[in-house]
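Below: one structure in structure tokens.
Of the protein chains in this complex, all but one are displayed in their positions.
In order of appearance the chains are A, B and C, and numbering begins at 1 in each one.
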Amino acid sequence: MDVIISSIGGLFLLLGGIIAIIGGIGVLRFPDFYTRMHAAGVGDTLVTGLILVGLILQMPEWLVVIKLIIILFMTLFINPTSSHALTKTAFQNGLLPVLHKKEEANKGDAGPSTR
Amino acid sequence: MLIAATLAILVVMFLAFIRGYIGPTFYDRILAVNMFGTKTVLFICLLGFVMGRPEFLDIAMVYALINFISVIAILRYSGSFDERRPPGNRKSIGRDV
Amino acid sequence: MLLCVAVAIVRMKDLLAVVMLLGVYGLLSASFFVTMDAVDVAFTEASVGAGISTVLMLTTIAMTGRNESAPPYKHLLALVLVVMTGALLVYGTMDMPYFGFAEAPANLHVAPRYIQDSMAEVGVPNLVTAVLASYRGFDTFGEVMVIFTAGLGVLALLGLAKPPKDGDAEIDLLHDKLHEQHLVLRVVCKMLIPFILLFALYVQFHGDFGPGGGFQAGVIFAAAIILYGMLFGLSTARRVINQPLVLLLSGIGAMLYGMVGVVSMLKGGDFLDYSVLLSDPIAGQHLGILLIELGVGITVASVMVIIFFNFAGRIEYLQRKRSRDKQG
Partner (left out) sequence: MIVGLYNYWIVVILMMIGFYIVIAQGNLIKKIAGLIIFQTSVFIFYISIGKVDGATAPILADQFSQYSNPLPHVLILTAIVVGIATTALGLALIVRIKEAYGSIEEDEIQEKDNQEC
């Protein structure tokens, strides 16, 4: 039973790592600020959730589990809030998203599968 | 698994740093700093488990808080910088990718 | 990684970007400290290097402008000098012990005593706290005084003779605008701030058993107040936190530290020798460390708050002066 749970935890960790790398590539390659924001915001929160749940499933002591849960909740509060504030400020200070697609910027960048 | 996830986080930290360095606008840089901070939190958590002393999660907690505070600080004082562009020029800002 | 960031800082023209990269640099060096087993140091570096110093640099840049105008000069000469010094230093490292070598001279003198005997002598599991507060208590007293003096220096340089009056229309307007823009931010921060304060207290009193202690707790406590001041405006924060009181508190913290030393002298021990405080030496050590960490925490927190209030107050003063010049 222990082995199964901890291997599920390992799976979560691995998934988190993969999504983290995908998010990183997205932040690097998307064409403008808002799409990058999307990659970073969604990716970050998801990865944090996955990795922390994975760590919880490794079954450390209960004090550690409580700390992990606190960190998880804090990230769930903090991450979307700061993303929201950042995007709002950027928009109000007059940063406009890319509306029409440039030829070279489009190829392989704005992947349709992201949303 | 722990080590694989740690390495992945390191790679992502590097990617975020590159975005922070080349980032064309000021907001891209904040984004990169924010992402870097989140990844550092995860990195510290994982590192605690890898080193076998997972009771050091307090540090990760401090990171999460401090990262938030520094992002708020940047947003708060970004209003005081004179980088407002004239309204006629606005359209070109988002487009020069 | 650290090297990459440092090189990037050299090449960056935009001061704002430099500050952000410095924040990244602080985070990175803190993770480096964690891998080097220095958890307490990582704790401090995380809260100081990445948090407070970024805030202070940003407030300064908000006052001085963000562009570096003059090109760097003395390029070649400086480079030659730097490379020569570096080469000499690398030559010097040839005699140093290898990295991670347990028999290195630095690890042979006092460290084994600390590691083996401190549990019996001080009774605190966190060796760093034991050494900081008990074995090297006098040294730490000096550091606290340095911090106190720096706070006074900032107060002397940036403090305003007259505290600004409330109800300046333009500044209030600016704050109102900020509040309306970030409703979500305000609500979330309102929930977070009590949590941060609680966490600071936890760090303060858990410092004997895990990473933490007065320095870190003070900085975190101050960070919560700074967050409040940034979001709700300086005048609101001033109304909540009385500035003369904070000034008094920083003095009281330093005094508390000194007083513990004096009391231990009066009880027949040396200065800052806590074993004589109570009849049981271990309990005396515990009490002494607790009081001293409290003193350190109070001093650090109030000095950081003073520094932030003065920087932010200066910004408002400059804004007000500019708007008055425009009118007159």
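Just so it is clear, a contact is a pair of C-beta atoms (placed from the backbone, for glycine too) under 8 Å apart; a residue touches a chain by one contact, two chains touch by 3 or more.
The model shown is predicted, which means the values in this text are computed figures rather than measured ones.
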Practice item. Going by the touch rule at the top, give the shown chains the omitted chain contacts. Key: B, C
Review point. Which residue, C:A111, C:V187 or C:V262, contacts the hidden chain when the whole complex is considered?
Key: C:A111
Study note, to complete from the structure: On chain B, the omitted chain is touched by residues 51-53, 56
Review point. Since one chain has been left out of the picture, which residues of chain C touch it in the full complex?
Key: 2-3, 6-7, 9-10, 15, 18-19, 22, 25-26, 29, 32-33, 36-41, 44-45, 48-49, 52-53, 56-57, 59-61, 63-65, 68-70, 72-75, 78-79, 81-83, 85-86, 89-90, 93-94, 96, 98-102, 104, 106-107, 110-111, 114-115, 119, 125-128, 130-132, 136, 139-140, 143, 146-147, 150-151, 153-154, 157-158, 209-211, 213, 215, 219, 300, 303, 307, 310-311, 314, 318
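Everything that follows uses one rule, which is that only the chains that are shown with their structure count from here on.
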Review point. Distance from the CA centroid of chain A to that of chain B, rounded to the nearest Å?
Key: 12
Review point. Cα centroid separation between chain A and chain C, in whole Å?
Key: 30
Practice item. Mind checking the centre-to-centre distance between chain B and chain C? Centres are C-alpha means, answer in whole Å. Key: 21
Review point. Hey, what residues on chain C touch two or more of the other chains?
Key: 182, 185, 192
Check your understanding: Among the residues of chain A, which are close enough to touch at least two other chains?
Key -> 74, 78, 81, 85, 89
Practice item. Please name which positions on chain A make contact with chain B in the complex. Key: 9-11, 13-14, 16-18, 20-21, 23-25, 27-28, 31-33, 36-37, 40, 44, 47-48, 51-52, 54-55, 58, 60-61, 63-64, 67-68, 70-71, 74-75, 78-79, 81-83, 85-86, 89-90, 93-98, 102, 105
Check your understanding: Across the complex, what residues on chain B touch chain A?
Key -> 1-2, 4-5, 7-9, 11-12, 15-16, 18-19, 25, 27-28, 30-32, 34-35, 38-39, 41-42, 45-46, 49, 54-55, 57-58, 60-61, 64-65, 67-68, 71-72, 75, 78, 83-85, 87, 90-91, 93-95, 97
**Study point:** Complex contact set, residues of chain A against chain C
**Key:** 74, 77-78, 81, 84-85, 88-89, 92
